[in-house]
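The complex appears here without one of its protein chains, the remainder shown in place.
Chains: A and B, in written order; residue numbering restarts at 1 for each.
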Amino acid sequence: MYPRQFDYVAPSSLDEALAALDANPGAKVLAGGMSLLPMMKMRLLSPDMVVDIGRIGGLGDITDNGDSISIGALVTHSEVAASGLVQDHGAALATAASWTGDRQVRNRGTCCGSMVHADVAADQPVAALALGATMVAASSGGTREIAAADFFVDTLMSALEPGEILTEMRIPKVGAGTGSAYDKLGRRGGHTDYAVAGVAASVTRSNGSVSAATVAVTGVGSRPVLAAGVADALVGSDGSDAAVEAAAAHATAGIDVLEDLYGSVAYKTHLAQVFTARAVKAALAAAG
Amino acid sequence: MSSTSVLGGVVRRREDPALIQGGGRYTDDVKLAGTAHVAFVRSPFAHADVLSVDTSAAEAMDGVLAVYTAADVEHLGSLVAQVPVGALRPLLNNGTVKHVGEAVAMVVAEDPYVARDAADAVDVDYDALAAVVDLKHSLSDEMLVHEDMESNTLISWTGPFGADADALAAVKAGIDEQKSRDDVVVVSQEMINQRLIPVPIEPRSVMADYQVGYGRFDVYSSTQIPSALAGAIGKYFGMALNQVTVKAMEVGGGFGCKLNVYNDEVLVAFASKQLGCPVKWTETRREAANSTIQGRGWIATATMTGTTDGEILGFELDGIADMGAYSQNFTVAIPFLGVFVGSGQYSFPTHWKMDCVTTHTMTTDAYRGAGRPEAAYYLERVLDMYARKIGVDPAEVRRKNYISASEFPGAVSPMGFPMDTGDYETNLDAALESAGWSGLLAERDAARAEGRHVGVGIATYVEVCGFGPSGLVDLGFSWAEYQMPSAFNGSSLVRVHPDGSATVSIGTGPSGQGHQTTWAQIVGDGLGMDVDRIRVIHGDTEEAPPSIGTFGSRSAAVDGSACYEATQKVQAKAARIAAHLLEASEDDIEFADGGAHVAGTDSSVGWDEIAKAAYQPHVLPEGMEGGLEAHAIFSPGNATWPFGTHIAMVEVDADTGDVRLLRYIGMDDCGNVISPMIVDGQIHGGIAQGVGQAMFEDAVYDMDGNLLSASLVDYILPTAVDLPSFELGRTVTPTDINPLGVKGIGEAGTIGAAQTVVNAVVDALESLGVTHIDMPLRPQRVWQAIQDAQA
Partner (left out) sequence: MKVSMSVNGRQVSGEAEPRTLLVHFLRENLGLTGTHVGCESSYCGACTISLDGQAVLSCTMLAAQADGADITTVEGLARNGELHPVQEGFWERHGLQCGFCTPGMIMSAVTLLEENDNPSEEEIRRGIEGNLCRCTGYHNIVRAIEYAGAKMRGEEPAPAEWENA
């Protein structure tokens, strides 16, 4: 309940925040704090310094870049869930955000924070994978872009380097014929709490067949991960229920499925297939 | 009761204005100048020798006032248990620790953050040992939990109650004899009734204020038993009861887990006395999971023997109950409460045996229902399996085997206990009608025709509560060491003040049950006085007469009856005064509308005038003493036996195992109802905890004795989205063992709910071949049961 002592800075500019990180290798970045602070309260994590980026201007917006949407580092789950832009171009992400935590958590927790935390059972990272998101990381040396597919490295480990801050996530805008969806079983049943297994899918239909598909799975392995086998099986198919169900059989191909308190390997493997089928069908329906 | 009775009426709760405005005073809210804060060093091992405890680094930290180890407190002794069987808990343990979370050292500091820092700096060297966690492993005695004890089995409870070995064998032989009949089926199932963590939303908290020079203690505690805690503090520190005041102000839920004197309460008092300042400790949620008592933890085989047309010839239960590492207040007595209701409301022969074993886990004790939900679960689950096997409506099988209403008064259960009142068939019919039973089954069948897995479950229960006869001490339920000569009386003091207002003080203290309102209703009803003129004092040992506390659904039946009887005494004296003032016959005096009236006339006198006279002896009738107050102790002749019928409708997603609770219907009978609003609220909460056990909650230990579900992340409680609105009704069969005709209702919902939900889920999966699933019915387990049945 009581964190250990630490130094605290709340810079008003990104440059100051990056300088603080450079000067303090043991520092942690605090945005919404919904993952960081509980770990600090239980003393599972005790950084020397906390760099609170909450007072930096310009990080709190969802913006339309013409061909993409930017979600700033301080945009909350609530804001993502309620955003018309996100609903139109990344319904899977809007749904995943609306099922993250509870209302209080969604009001403080940030989409970008969820990416950096890289929890094995979080909702939004797989939506980012399915939507082909790009992570924009800033450091004192400049900025770099990281594809979502390269971002989730391992359990609670993203591709961010020490001294970097994820300042925004971009998702490409989509046109007619493309749709996305997210579905899961939560630990409490229904859609509540972390995913026992969850699947995000984005599909594009053209001329009566599936021309593009990206599917990602959460909750089952050591990280949120693309299910390439499902996508391969879908592309070129007619998108019928039979085709989707056949493709869903590949949901955990190449994934080392891990057991936890909420599911055995067999169960998680099965759920990944069930929710792959459900998410892909919903995405196809949204694609029109 | 008077014609203007407020009993049965609805009065908004008097405790609420403070609680809805943030004014409620819970223990952790108390702030005294110079208060120091405690943090405990706890064992991370379930079983380990403590080789050394180095406190030097902690003691050297700024703001640290003291660090205590076992040697500092050994002279105080250990905790005591009401039934002194099993190992007793040391206050601090620097020898061989017996469960994860056992207290090894205590740090006192100026600030709770610093106390935690210092506790982390205490260096303890452990030599970890193998742990006994599994109940069958414990029963085998292959490894002893306590090396100085001969067996891990502490006691075995059997039923019928009072039967010796020969008589028990005869019951068993009688049942066995039926099993070979051609028209008889036998259904048997081993089932787990899993361990639960009570989780009142308020963590336990205690603050002790030893008053230097005055030589007395004020102890504030989030406890259900203030009088017993006062007695305990008196015992440990050699002080008279009149030198110790315990105040349990607002208590944020208890559900049995605050029905213990804990080592932390004694230790905080010790530190306050040593340091001469107020000392406070509030548990964290993870601490609560590992060092506040847990409940349930049974594994047993239930067997039902009956004819193919639904006549049950015998029920048998044989199992093991987990006591944890140490015996605390009621620990080994909890399964004994199951004996009381082992045969439910049925008339068939019952043979019942539970072995109580110790393990390297936190102590178990009373959690809402305490022994009775477990007993009802096994009985009603296997009864349902039997009904399913013979293909008879489960409601009708129950009806066929009830103790008939005509056997009351005087009914004695097959387990050997006299029961007060009961009318089970009327209650069953009311439940079936309220639920629209045949329509519900048709709705289920229509859903099934669409390929959905919808199920309907029913279960009925009888409870025993409202303990109880003060003679229970003779059965061994004594707490004499904590200066409670009889743990089971009710006690109340009613005083009318010179201005005509009244105070009722009562030894129990509520933890959400609305006593502020209920006691005022009882006194107001008896005195014809507006409840706003009545103050209720509870949970304060300085102001109220001693009473053991709030548990076992006993307050209304026992302390409420004491309250009623004290009110009657005051009323009788007031009637004489009023008759004297009005120059009327005492027999014609009635109390209503704020005063006394002469029946059939418009002659009346208000409470202000009656009270004024009462305190002026010269205007009173010749020979009458001044003053207007009375004390009553109530010792009931029996416990009360509420009952009810619960029905649930569920839908299962067979692809994922996800269960949704669609409808929940409760039909409960707790005798007369003082406040329908409060009674229904108790049932709502009780059902939610029963559903919690059925679907979500699980205290999971690994084989090393680590509690894997120690935080609310993994110990899953039902939220608002998991539950439907409940549909409640009631039948009213008053008890004849107390003047109010009330039975208890605090635990009934919990006792009825879990098996109702499991019966419904099994019904939903009937077509897939599922016959049983152990709780909690989380998706994985439900899905696995389907796979196993299909394999």
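Keep in mind that, in the parts below, a contact is a pair of C-beta atoms (placed from the backbone, for glycine too) under 8 Å apart; a residue touches a chain by one contact, two chains touch by 3 or more.
If you're wondering where the values come from, they're calculated on a predicted model, not measured in any experiment.
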{"item": "Which residue of B:Ile20, B:Leu88, B:Val212 or B:Val412 touches the chain not shown here", "value": "B:Ile20"}
{"item": "Residue, one of B:Glu102, B:Glu463, B:Glu590 or B:Asp680, that touches the chain absent here", "value": "B:Asp680"}
{"item": "Contact partner of the left-out chain, one of B:Leu154, B:Val171 or B:Val199", "value": "B:Val199"}
{"item": "Contacts of subunit A with the absent chain, listed as residue ranges", "value": "1-8, 10, 30, 33-34, 37-38, 40-42, 50, 52, 54, 78, 101-105, 107-108, 192"}
{"item": "Hidden partner chain, residues of subunit B it touches", "value": "10, 12-13, 15-26, 28-29, 31, 113, 199-203, 250-253, 255, 282, 284-286, 511-514, 676-678, 680-682, 684-689, 691, 711-713, 717-721, 723, 725-726, 749"}
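The rule we apply is simple: only the chains that are shown with their structure count from here on.
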{"item": "Intercentroid distance (Cα basis), subunit B paired with subunit A, Å", "value": "44"}
{"item": "For the subunit A and subunit B complex, residues of the former touching the latter", "value": "1-2, 4-5, 42-43, 185, 187-190, 192-193, 196, 261-264, 266-267, 270-271, 274"}
{"item": "List of subunit B residues in touch with subunit A within their complex", "value": "112-113, 116-117, 120, 284, 286, 655-660, 695-696, 700, 708-709, 711, 714, 716, 719, 721-722, 778-780, 783-784, 787"}
